[in-house]
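All protein chains of the complex are present and in place, except for one that has been dropped.
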Amino acid sequence: MHLQTLPWIILFLPLLAAVVITLFTQRDRKTSATLSISAIVIGFVLTVIFIKANSFNPEVKEVSLNWLDIGPLQAEFGLRLDALSLMMLLVVTGVGSAIHIYSWGYMHEDRCFSRFFASLSLFTFSMLGIVMANNFLQMFISWELVGVSSYLLIGFWYEKASAADAAKKAFITNRLGDFGFMLGILIVWAALGSLNFGKLEAGLADNPAALGSLATLGGLLVFCGAMGKSAQFPLHVWLPDAMEGPTPVSALIHAATMVAAGVYMLSRTFFIYTPEALQVIAWIGGCTALLAALVAVQQNDIKRILAYSTLSQLGYMVMAVGLAAPEAGMFHLTTHAFFKALLFLGAGSVIHAMHHEQDIWRMGGLCKKMPVTYWTFMVGTMALAGVWPLSGFFSKDAILAAAWHHSMPLFIIGVGVAALTTFYMFRLVFVAFLGGERSHEVGHAHESPWVMTWPLRILAVFSIVGGVIGVEALFGGMLHPGGEHPHGLAAQLVYPFKHAPVAALSGLAAFGIGLFAAWTLYARAKEDPLPARIGTLSRWMRDRFYFDELYEATVIKVHDATAAVVDWFDRWLIGFAAVRGSAGATSLFGNVLRFIQSGSLQAYAFLLVLGVAVILFFVLGR
Amino acid sequence: MENAQAYLFYVFAALAVICAIMVVANPFSRSPVTSAMFLVLTMGCLAGLFTLLHAFFLAAVQILVYAGAVMVLFLFVIMLLDLKEEQRRQVKSLSLVAGLVSVGAILAIFVRSLIATKPGEGALANVEGSTSKLGKLLFTQYLLPFEIVSVLLLVAMVGVVLLSKKDLK
Amino acid sequence: MNVGLEHYLVVSAVLFALGLLGVVTRRNILVIYMSLELMLNAANLALVAFSRFNNNLDGQVMVFFIITVAAAEVAVGLALIVALYRRRQTTHVEDLNLLKH
Partner (left out) sequence: MNVLILKHEITLLLLALGVMLADLWLPPERKRGLGYLASAGVGAILICSLLTSVPESPFAFRQMYVLDGMALFFKRFFLVATILVLLMAVEFSDRIQAGISEYYSLILFASAGMMFAASANDFALLFVALELITVTFYVLVSFQRGRATSLEAGVKYLIIGALSSAFMVFGIAFIFGTSGSFNFGDIAAKLASPEAGLVNNKLFLFGLLFLLVGLGFKIAAVPFQIWAPDVYQGAPTPTTAFLAVGSKAAGMVLLMRVLFVAVPEVTAQWWKLLVVISALTILYGNLCALPQTNIKRLLGYSSISHAGYLLLGIAAATTAGQSAVLYYLSGYLFTVLAAFVVIVLVLRDTGAEEISSLAGLHQRSPLLAAAMTISMVSLAGIPPLAGFFGKLLLIKSALVVGAEHQSFYWLVGIAVVGVVISLAYYLGVVRAIYWGGEAAEKSAVTLSLPATLTVAACLVGILFIGIYPNPLMKAAEAAVLSFK
């Protein structure tokens, strides 16, 4: 069965929804939400049907149209459907559906309900575009669209100055990475003459030296794009600020989609990276993971903790790609999408109940008020911490195993980060959900409505079983055909211990240490005991190692100075002399010329005759 | 015979040109009525020239349609609108000079091209514009334009009715 | 005294130029319109002359079309001028000054 049109429908439904909502149903909130939600849910269902119809065959399928060909410039518009993109498609539409439905409940009272859903659908469309693109150009266009739509979403409450600033920051930081990405694409195109992933891969397989001396540079420039989108050090600063957006947006951006786009892109283009480039990628990933985990330990805002946790986990995934194990990275991406979306939506549920209070030290004892939220949040936490047999354990183990095989220092960092992860997550749980009520808002808190809790339940189930339903085998089979993979549930469950026992056991040990530390420090704490114990380090962690201040002092100062100079040039030279001058001259000409158009018929006839005379003279007069 | 034809040509041509001058630049009267009457005369002279060119059918049509129908329409409209009082407006000399110069330039270029080309060399004037021959052409090779022209006449009819109907319902 | 094609063409061109002059200089729309008819007649004369001297009857067929089309055009044009006169009480080009610049 071919079903060639299904992928197109999946891709364009959200766009259609976005267009229809913007143009027709602005005033009708209910229809808008229904349109947007049904677009993505139908997309999810169609994805499942498509995979089922192709009997889960990880064979590469491409459908493409000749988008443009003008002489030598040939651009196609095509979709590439292999295991990688299909799995990602499932994640994006699946988790996306949950988030869309949840948004209905969360955003219910917002004035611009329709605009929210339009942006959400536009974002989904762009994301699907990245996932299904079969060439660099198309991916880049969707990539930019993701940037634009995330700008719209993060800055959704643009009346709030902080939200507008955060949106701008996210956009500009991403543009920095995208600029590198564009240069990288140009290098690849110049060297290989094609932008199609399949053709590029085949070309490089035939002739590994085809990229020539620029190979490492080209790869790293492409990686720049991923650094921006996946918020890798040093372009990570935008992501925690992006929490200013509505919580479902945070979930969408931080869990399943935007930040995952970078990792997905790295896996998609894995074939162009040289070993040196991979080395750099791995270390940047490792550093990001460690740094972000440390910062997360001392944050008090529930969403910021999750944001830094996301950063840290993304570091893991990028590190996995750098360690030549993109399948492990994608595996972790998938499981992470489930439990991080779950955690964000849980946090959203808490924030909703607490009337937009986000400080964990003003919560406490929520487990009794909001049992569903509490238990699902607990599941997410355990999965993130890597408790066997929850999904996070398996994917994290795959990465640790890759590190164990390739690089000892990175392995140690990985385990350390795992311990830190457990520590800060349980710190969050102990402080926010257990213990006594820390503010009177807790007294009024109550469980969220069903549209919000059901997505939580569903995501919780996936967070539990996500590691053993064959996701890894799928990615593994796609990226390393012919590799060995366990069959059967029991074999899946114990596979990590057989395959790389040291990695698995150190992962569990890290969990134990983290849990113990969190328990001793926070189980009965009235306030945070850490600042007293580790002093300066704690302040550094809380202040995010002063990266923003650093940028403020260096990059932004330099930028401002340059801007001032350029502005001067612009205003006095270009603005005054060139633009004013030419604009003035242009409109002067326009004003003079239009007096030719005097309205007098006689003059018109005369001008026509004069024109004929001039043309005759021009052609025959000599 | 040859000479008689030549004389007739000069007579008709001179008359046609003089009448045409009277149409556009009558020194004695600016009334549209005189212009129209001189135009009728020009048409008549042209019909004469057509006859000299052995285009007998067209000469008849020229008299019937142009002088007989079109010009009557003109006169009818002039009378209907009663355009007497507008004669006092004068031609501006600037526009007259500009017009003369550009029209003169076109005419000069035409005459130069004509002299350079000499289209009449070796031409044998022997075609007869008889009604039957023309009719045959019209209803075979030129049937399509003929039919389109009939549509055009219908459109013109509808247009005239729409534009000049007194009451707008 | 031999009258050739060129003679007819010169007459035709002179008539055309006179018509053109009328369009450019006269102010009454009706007279302008008459001058336009004069130009069409000049073209007809050229066509008939060419037809005669090129030994090709097609030119005369064209003249037939031109006469017919001109009649249709005159009818519409005059109706339009009458409608204008009814609305504005003028047939002078200077008074057409609502649409400009």
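Note that the chains are named A, B and C in the order they appear, and that numbering of residues resets to 1 at the start of each chain.
Just so we're on the same page, contacts are C-beta pairs under 8 Å (C-beta built on N, C-alpha and C of every residue); 3 or more make two chains touch, one makes a residue touch a chain.
Because the structure is predicted, anything quoted here is derived from the model rather than measured.
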| item | value |
| --- | --- |
| Touched by the hidden chain, restricted to displayed chains | A, B, C |
| Contact with the hidden chain (one of B:Ala14, B:Leu64, B:Leu80 or B:Ile148) | B:Ile148 |
| Option from A:Ile9, A:Leu176, A:Val280 or A:Leu607 whose C-beta touches the chain left out | A:Leu607 |
| Absent-chain interface as seen on chain B, which is shown | 109-110, 112-114, 116-117, 119, 141-145, 148-149, 151-152, 154-156, 158-159, 162-163, 165, 168-169 |
| Residues in chain A touching the chain absent from view | 22-24, 26, 65-71, 77, 583, 586-587, 589-591, 593-594, 596-597, 599, 601, 604-605, 607-608, 610-612, 614-616, 618-620 |
| Interface with the undisplayed chain - residues on chain C | 9, 12, 16, 19, 23, 29, 32-33, 36, 39-40, 42-44, 46-47, 49-50, 54, 56, 58-59, 61-62, 65-66, 69, 72-73, 76-77, 80-81, 83-84, 87-88, 96, 98-100 |
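What we mean here is this: only the chains that are shown with their structure count from here on.
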| item | value |
| --- | --- |
| Computed distance of Cα centres, chain C from chain A, in Å | 73 |
| Intercentroid distance (Cα basis), chain B paired with chain A, Å | 78 |
| Residue list for chain A, restricted to those that touch at least two other chains | 602, 606, 609 |
| Of all residues in chain B, the ones touching two or more other chains | 95, 98-99, 102-103, 106 |
| For the chain C and chain B complex, residues of the former touching the latter | 1-11, 13-15, 17-22, 24-28, 30-31, 33-35, 37-38, 41, 44-45, 48-58, 60-61, 63-65, 67-76, 78-83, 85, 90-92, 94 |
| Footprint of chain A on chain C - complex, ascending | 20, 23-24, 27, 29, 32, 93-94, 96-101 |
| Chain C partner contacts - residues on chain A that touch it in the complex | 594-595, 597-602, 605-606, 609 |
